[in-house]
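Left out: one protein chain. Kept in place: all the others.
Note that the chains are named A and B in the order they appear, and that numbering of residues resets to 1 at the start of each chain.
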Amino acid sequence: MATESRDYTEATETDRELTMSRAMVEAIAWEMRENEEVFYMGEDVADYGGIFSSTTGLLDEFGRDRVMDVPISETAYLGAAVGAAQAGMRPIAELMFVDFFGVAMDQIYNNMAKNTYMSGGSFSVPMVLTTAVGGTYNDAGQHSQTLYGTFAHLPGMKVVVPSTAYDAKGLMHSAIRDDDPVVYMFHKRLMGLGWMPSPPGPKTGVPEEDYTIPFGEADIKRHGSDVTVVTLGLHVHRALDAASQLEDDGIDAEVVDLRTLVPLDTETILDSVRKTGKLLVVDEDYQSFGVTGEIIARAAEGALDDLSAVKRLAIPDVPIPYARSLEDEVNPGTDDIAAAIRELHE
Amino acid sequence: MTDAIDVDSASVWPDDADDVDEGYLANWFVREGSAVDEGETIGEMQVEKVSIDVTAPTNGTVTEILVAEGGEFTRGDVLARIQPSA
Partner (left out) sequence: MVSVTEMQTMYEQMVTARYYEERLQEEYLVGKQPAFDISAGPIPGELHLAAGHESSGAGVCIHLRDDDTVTAPHRPHHIAIAKGVDLKKMTAEIFGRETGLCRGKGGHMHLFDPDVNFACSGIIAQGCPPAVGAAMAAKKRNTDSVAVAFLGEGAIDQGGFLESLNLAAVQDLPVVFVIEDNDWAISMPKDRVTDVEDGSRRAWGFDMPGERVDSDDAVAVYEAAEKAIMRARDGNGPSLIEVQVHRRMGHFMGDAEAYRPEADIERAKQRDSIERLADDLRAHGVEDDELDEIRERAHERVDEAIAWAKEQPEPDPSTAYENVFTNPPAQTATDGGANTSDASSDGDEGGDR
């Protein structure tokens, strides 16, 4: 049925380029056409088309039964998605901002993520939880987090973080077809919204046919030999910018886009670290007890002898502040990444 | 060879935005040289904060993009040109 993931450059040489939001919606619509059991629910996903354009046009094609606006009752509707999935359907439920998980976490981590295990494998929960993440537009501490590490820490959910339109579509097809709960975290700044312009990069060529990108395959977005930069989401693009800034100075950075946190592609990280010996991990989540620590631990466990220098950049354990000068201070920027690479290279 | 066809901003202008003349080009989904089908969404513009799809008026090849992504324009400006396929 699906075309397997192919060489990235070849696959993205299409006549058209899509924004990440359009690529996501294309995959959802394709799956909804193919499979009557797939439906979408969330706040403002019908007429509005999703606050971050995650469902644009779906209401027109599929109607209110399959594209459902729901009450502001996250516990009820996320839990209902769990129940519908256990009944054999393939719900996609949207949490408007990941920051809102607090009002419904029990359904997410005690039901969605654990029912498969706690039933001894007799239940499965084939649902997708889509959610918007990230800052850079000054929305303060309750609307700007990524919380990647929180979800990846709790066992039982697969965690997907696309950084380009091509990846977003392939990962969405995989997410909907997966028999396990998948948390699909899309960065607002990458969606290609007119009102929140994306950096260049996330808009890519996207094949019209369906294709899957397997979970647990990191993608080397830039090959290099001097320093390994492991990152995800928005910071893939910041790292790529930093890498090209450093090119003129003869520093050749490799940028590894994790694409999925669970499962995590440890091999690609280790291979890169064995080659460069130097590791920088960049994350838009809180620093302590999170993604950066995990990646560095895996590198230390698997390639300690090859490692000569390690560094990490993340949100320095403070809530995301509102004012522009403050948010810019705590969210790793391109210059911060370039400086860190330079330091590692010395 | 037939003449290239204009992708005219006025022809996709929303009916309820008659009182405004300024638009903003949010996204192009094609490049110069891209092959397009009639009716295909080739771009996205914004008028009064509403997003509107820009569609190809004909089958053919995009020969020119006249308003860059992120650029502002006035109603009636030509956004791009498409050379119809024979």
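Everything below uses one rule, namely that contacts are C-beta pairs under 8 Å (C-beta built on N, C-alpha and C of every residue); 3 or more make two chains touch, one makes a residue touch a chain.
Only a predicted model underlies this, so the values are computations on that prediction, with no experimental measurement involved.
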Item checked: Touch with the omitted chain, as defined above, among A:89, A:103, A:270 or A:309 -> A:103
Checklist line | Which residue of A:80, A:220 or A:326 touches the chain not shown here | finding: A:326
Next item on the list: Extract the touching residues of chain B with respect to the undisplayed chain.
Entry: 22-24, 26, 46, 48-50, 70, 72
Item checked: On chain A, residues whose C-beta touches the chain left out of the figure -> 43-44, 46-48, 51, 69-76, 99-100, 102-103, 136-143, 194-197, 287-289, 311-314, 316-319, 321-326, 328-330, 332, 335-336, 339-340
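As a convention for this text, only the chains that are shown with their structure count from here on.
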Notebook entry, point to check: Which whole number of Å gives the spacing of the CA centres of chain A and chain B?
Noted result: 31
Margin query: Quick check: in the complex, which residue numbers of chain B touch chain A?
Written below: 24, 26-31, 34-36, 40, 42, 44, 46, 49, 51, 70
Item checked: Complex interface listing, chain A residues touching chain B -> 15-19, 22, 53, 192-195, 197, 203
